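All protein chains but one are shown in place.
As written, the chain order gives the labels A and B, with residue 1 at the start of each chain.
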Amino acid sequence: MTNHWIDIKNSDAVLIMGSNAAEHHPIAFKWITRAKENGAVLMHVDPKFSRTSARCDFHVPLRSGTDVPFLGGMVNYILENGLYFKEYVLSYTNAAFVVGKGYAFKDGLFSGFDSKKRAYDKSKWAFETGPDGVPVIDLTLKNERCVLNLLKKHYSRYTLKNVSDVTGVSRDNLLKVYKAFCATGAPDKAGTMLYALGWTQHTVGAQNIRLSSIVQLLLGNIGVAGGGINALRGEPNVQGSTDHALLYNNLPGYHATPQAQWQTLADYHKANTPVTKVKNSPNWWGNRPKYMVSLLKGWFGDAATPENDFCYGLLPKLEPGQDYSYMYVMDKMYDKKIRGGFIMGVNPMNSFPNTNKMRKALDNLDWLVCSEIHTSETTENWHRPGVDPKKIKTEVFLLPSAHRIEKDGTISNSGRWLQWFDQGVKPGGEARNFADVVVPLINMLRDMYKAEGGTLPEPLLKLHWPDKYDAEEWTRRINGFFWADGKAGDKTYKRGQLVPAFGFLKDDGSTSSLNWIYTGSYTEEEGNKSKRRDAGQTPMQANIGLFPNWSWCWPVNRRILYNRASVDMNGKPWNPEKAVIAWENGKWTGDVPDGPWAPMSEEKGTLPFIMNRDGHAQLYGPGLNDGPFPEHYEPAETPLASHPFSKQLSSPVYKFHTSDMDKMARAADPKYPIVLTTYNLTEHWCGGGETRNVPNLLEAEPQLYVEMSRELAEEKGIKNGDGVVIESIRGRVEAIAMVTVRIRPFKVMGKTVHLVGMPFCFGWTTPKCGDSTNRLTIGAYDPNTTIQESKACLVNVFKAGKLTELG
Amino acid sequence: MKSTRRSFLKGVGAGVFCLTLGQLGFDLGEAKAYAGSLKIEGAKEVISVCPFCSVCCQVIAYVRDGKLVSTEGDPDFPVNEGALCAKGAALYSMYTNDHRLKKPMYRAPNSDKWVEKDWDWTLKQIARRVKDARDKDMILKNGKGQTVNRLESIFWMGTSHASNEECAVIHQALRGLGVVHMDHQARV
Partner (left out) sequence: MPKTFLIDTTRCTACRGCQLACKEWHDLPANETKQTGSHQNPPDLNPNNLKIVRFREHLDKDGVVVWNFFPDQCRHCLEPPCKGQADTSVEGAMIQDEKTGAVLATEKTAQLSEEDAQSVIEACPYNIPRLDKKTKRLTKCDMCFDRVSAGMQPICVKTCPTGTMAFGEREDMLNMARNRLETVLKEFPKAFLADYKDVNVIYLLAEEKEHYYEYAAS
């Protein structure tokens, strides 16, 4: 989230799209309800009418997979009607930047497309620069290649008719949302967008979010109270686990994983440290070497020295362009190229797409280690229905896992608040937390390498590694230490003392931090700030519910990101009624500003978007793999044979696999005419492995169901409560029919398109509840994130004879 | 007298039940007995965080003699102000649930059952398999002769259930091992 949970109450218009907030983030609705009480309009744009829709001013059903046209229509509406916040857009975004002549867009494809590689040459999309390398900016907007002009041209095709035809949303409903939300383009109004997996789980997932940021920038809604792009992050600590990068492509703190062509730390720094030619751009990532060296120092301690490149050479290096994510691991496993591995606190044999393939792939492992609270479809895969355990070779080590109340440490909520939790009781039975598995395991391996030798022992033996795990010691390691006596400002620190803020991290090995964005969370002066329980705040802070003294928030306790965009050039809030920061008497008040510098109008003033090289927010974003502007492409499996935006039916660059089990229905396939969208519900959690084993929750939601319209049910001779079979080209699933007015047929391109929806939390290890919905879903992925398209694939539905999966 | 729902509805109008509270025969003693003792009385309050969605509601765990007695929302936490959803409200039975795994278990190749094992045996077995794979499969140089130090035959999946501290431990361990096939729920 750019903002945070409480801040939603400050909004004048709440657009919930790609999220079912009331069911998946129920407490978010405390703050959404407060916004409504304060006069906000609440809107829910989603394929089905849910508990969220029930509490919104209106619900607008849209066909799953058409968020880009819906929002593209909104961009067109804003630009055609001049509703954008001109001063904000011109001063703070790249609207006036001139795009180079290499950029073009034709027939649904951007310039630089290589059809053999299914990839773009992104260098074609670069900005025009002057002879000195400074980007060309034309504030008069006369140059037709100014970003704003290209944006206008691109979205001029997103007319109400085209958008309505393809989304299935009536013109009236489109206008209702556009009008209500775009009213927040006024300087003193704020609109927030709340999204979740409904936007990310598409082959155009990253572009859904890109487009929402374009809308929010045009309306001046970034950085202000009650505004922002707010990812309602799903998992319990997915914010923190992303920050700490349990991901192949990142190191903790949002650094790229080293690649083979960056053989030395100098190579790495050169490739990953941006240099700006824009004078008043703080270009914060210019500091990357300080954070990277401090990370290496945190990992390798005294063994990391300037002479040995701080052990950079020991780190694994990726091949450029190779994808090492979940789905590629599973595909390699299916091809018998993986020996063994660890699946801890996740249930992929229920929650991964095309589960039939995943379950077969897992059979190919020699060994598997799981750490769970309960047995799951993953831990029990070797005796799943229809499989003879005698034929499955995999050795499985199943470790009992401790639960939250049985351990201590911190998590980071969606609003980036760092919250400490204490251990309430000892772990049940012999259960252990994850670290009490990994710390002794690495120590055993270190002993084995010392005793036996082996391949490349150095990275393990040189690790700065404890004998035993202590949570708070790691909270301190994450914050970081001085490794040599030194100074921070006018204060002196000794080796071993905590670094007070990331501004004091250095690239010479004198400091460490396991994650620079958390530096400042634990200091000599104030201790462990994640434990703070002080509701005190200034009247200005209290006015918008900032709570700066409760816990701590990354970065530097800044509660609203990009908050320098909430003020004008002179540092005066656009909306004084809900000021986030203000420049008063030569200093900032309110929230912690995005950098201490003066406002833009002053001599040393700076641009607000400090994490972007050139200081401006990106309406035009040449960084993504599928284009600098979001464009509509149908889902990989689509009920349409064509769409009105271009001849390019689906994304030209989405990822997929080609195994014999990776089948796809063809476009407008009459055998699979119905769109399936998947989701979850309040009472269960993701793959369901924990909540299905809580009898009180299972009582409330006991079995797999499929929600469908009355019209579809009638067509298929299905009654509410009937057993039904759902089939895709990849699998077959049984469920109970929930026939409801809450799902309605869509009128799309002149034809009726039915949509059904199913939760994916039920699995066979819980008796009689049904089995994985994901046996139906598709292995097609976003080209930037490799997130699967769980939200739209094609199926058919039949009344069932005898049910075998639901008992 | 036997009253029905219908007679109550009529009754309100007709005054049949229009007695004052005092006339209804309270029994303070019985009510007191009904109240019994409060199950959280004298229990220690421990602050924790709900383990589900990213709202991260704070909860109070009531603990007596090392045992969990009850859980409810932390009324002081500014985000949830004491509230919880269905999942958060069910934390107590989640912890006391007897379906939980209690000991390390081992399933041998082609076996049809789990066998209980101790931690030391289990971790040693795992360490041996990791080392064997690492020694055999570690790729020191790629086709271009560049040093890559990566291990592709082992993977790690999970988890956003881990705390920040556990994530930091896991990430550091994996880079030390040379594992590149690492991923978690941020991508599903």
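Here, contacts are C-beta pairs under 8 Å (C-beta built on N, C-alpha and C of every residue); 3 or more make two chains touch, one makes a residue touch a chain.
Nothing here was measured: the structure is a model prediction, and the numbers come from that model.
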Candidates A:T264, A:S601, A:N720 or A:T804 - the one touching the absent chain: A:N720
Among A:Y449, A:F547 or A:Y705, residue touching the chain not depicted: A:Y705
Listed residues B:A83, B:V130 or B:C167, member touching the removed chain: B:A83
Residues from subunit B at the interface with the omitted partner, ascending: 1-5, 8-9, 11-12, 17-19, 21-22, 24-28, 30-32, 34-39, 41, 70-73, 75, 80, 82-93
Where the missing chain touches subunit A, by residue: 22-23, 26-27, 29-30, 33, 49, 51-55, 59, 681-683, 695-705, 720-722, 736-742, 806
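Criterion: only the chains that are shown with their structure count from here on.
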Residues of subunit B defined as touching subunit A within the complex: 46-58, 61, 63, 66-68, 71, 76-81, 83-88, 90-91, 93-95, 97, 99-112, 114, 119, 122-131, 133-138, 140, 142, 144, 146-173, 175-188
